[in-house]
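Every protein chain except one is present and positioned as in the full complex.
Our next item is chain A:
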Amino acid sequence: MIEIRFHGRGGQGTVVASKILADALAKEGNYVQAYPEFGVERRGAPVFAFIRIDNKPIYDKSKIYNPDHVVVVDPTLVEAIDVTEGLKDGGYIIINSNNPPEHFKFPPKFKVFTIDATEIAVKHRLGTLAAPIVNTAITGAVVKILNLTKLESLVEAIREGIPIKPEDNVKAAIEAYERA
């Protein structure tokens, strides 16, 4: 079983990112469980989303406390909260940032990856310049770095699950996949 925690801010599409990933994984016959933080969300406030992936039915319905990996959709959260809380040794930290991985000072037991999903989202005109929607680009990078699904499954999931500008979102995901 793989457990992943997403960190974002309300309005960035973090929960949708976990849902799209779940859709892509389900297409390849995986069992998945994806859920948002249990509660109320506010635009701009830190939010969480979680996903469990397994090749057999998932019976554990408790929350994820010790994720295998974390994905940080908003890099300012690295300063604001401890994104490594409960993260397992050897866990990957995937950050949306234009900085190289070395920029982030995490204990060496974790492996850091960065992807400039914001630039990719702006390039493909997703959201606005002030508030680009980076979630689909992020999923492209996550799928590649964690080797979760084939790119085609993700593309299919985006086409089915993103009603606004699906093709631009697909392009963003592919670009992030290739760059990651």
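Criterion: contacts are C-beta pairs under 8 Å (C-beta built on N, C-alpha and C of every residue); 3 or more make two chains touch, one makes a residue touch a chain; residues count from 1.
Everything that follows uses one rule, which is that contacts and distances are computed from a predicted model.
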item: Undepicted complex member, UniProt protein name, chosen from "Molybdenum transport system permease", "Pyruvate:ferredoxin oxidoreductase, alpha subunit", "Sulfide/dihydroorotate dehydrogenase-like FAD/NAD-binding protein" or "MerR family transcriptional regulator"; value: "Pyruvate:ferredoxin oxidoreductase, alpha subunit"
item: Full-complex contact with the absent chain, from A:Q33, A:S97, A:S153 or A:N169; value: A:Q33
item: Touch list for chain A against the chain that is not drawn; value: 18-19, 22-23, 26, 31-36, 38-40, 58-63, 65
